[in-house]
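For this view, one protein chain was removed and the others were kept in their places.
Right after this comes chain A.
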């Protein structure tokens, strides 16, 4: 049965790659970079195993292994997206027990590129213990346990984020909460590291971290061979027990979550508002601009896929404060980083409409009206948010006198970004998670080409925003109020000009490309 599902998975992968050359290119790059990482890791492990003592080997194994598990849990959610070609929901109609479904999902996780690389890398830790045969032997089952834990944990997270029981709204809420926690985990870790910073040098810190992590579910399996090498058999046994218990507990939780997500119908309990509650649709002026404005702004505040992009924004000041301190130039520039992310968020805005873009197209609304509505909606969020971040960060740093310069850079960048994306989103559509799907879902064909296009959009934004950014930098560096004011003026004027140009050019482009964009969206894999 597991073999059948595996064959299905590779057949799907083969069909997808055969039909989409760009995805094949991306896939090949993925394999190559994975191989490169693997070679580097194995070489490092051999070097440590031959040249260093057991303490270093143990620290490397435990800290590296713990990081690996964290990566498996967080990575798919934050970076790569959940792989959902084969997931519980798709296997649900077949006569399989939950246990069989879990075995199949674990097997598909193990046989993906990350799974294979992790398994090879984990078994290569044998090299760490070449001089301690008992530890080397013990490292094989311990590594197997650790790899299984990684795969099962990531599948558990996937089940949690995409289908934890019940109705659509609760899924969206759970998804957003998980995301917020994940985003905040970065600063929390940074804070812990900053605390440890005071206790000593880097090696001592890692040794200490390794000693602690070896007793936690994250590193227990990886600590077993090291303890055996050190001759402390009892601790080794206890840690092995911790590792086994970890896997068992995650497996059990996963099976509960999976059962809940498979047996509860995906869309039940609808939440209705009172009739006549029109929200923004009752307030905006009628016409193409007002309609688009109302709908796009509703999406910015309600749609988890847009919220996901908003949630990253407060991360910047926090991250910069922890990594460089509140006195740093980096922290002062938080508003600029936020503006940048906010402005390029919509570089393929129509992708988020999905095939519902047909409604816009069928209405014959002019391209420039659509562009203007979308820019206005994005600006309703972006402009005040950048202002708040600029004021708060500068107030914390005690440098409010730099506000005009920073705002000039930030708003200049933001407006330029809106202008550029008004054009780019009339040309580019990328496969994205559909409305109502988990915003964490990875969509085939998304990463490689869209990554390249994003880069082009970034370059255009950076080039057009250069005047305001340079003036802002000079203004902050010299403390000149005049230059700061000039930065604000230039940012607004240039930015305003780019927005107008973007709406006009993007509008004309959209008038021409609208039907082609819809055809491309329809052709995306579902």
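FYI, a residue touches a chain if its C-beta (ideal position, glycine included) is under 8 Å from a C-beta of that chain, and two chains touch if they have at least 3 such contacts; residues count from 1.
The definition used in the following text is that contacts and distances are computed from a predicted model.
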Answering from "NADH-ubiquinone oxidoreductase chain 4L", "ABC-2 type transport system ATP-binding protein", "Aspartyl/glutamyl-tRNA(Asn/Gln) amidotransferase subunit B" or "Na(+)/H(+) antiporter subunit B": the UniProt protein name of the missing subunit is "ABC-2 type transport system ATP-binding protein"
Given A:119, A:223 or A:284, the residue that touches the chain left out of view is A:284
Answer key for A:103, A:361 or A:396 versus the chain not shown reads A:361
Absent-chain interface residues of chain A come out as 168, 267, 270-279, 281-282, 284-288, 290-292, 294-295, 298-299, 302-303, 353-356, 358-366, 434-436, 511, 515-516, 518-519, 522
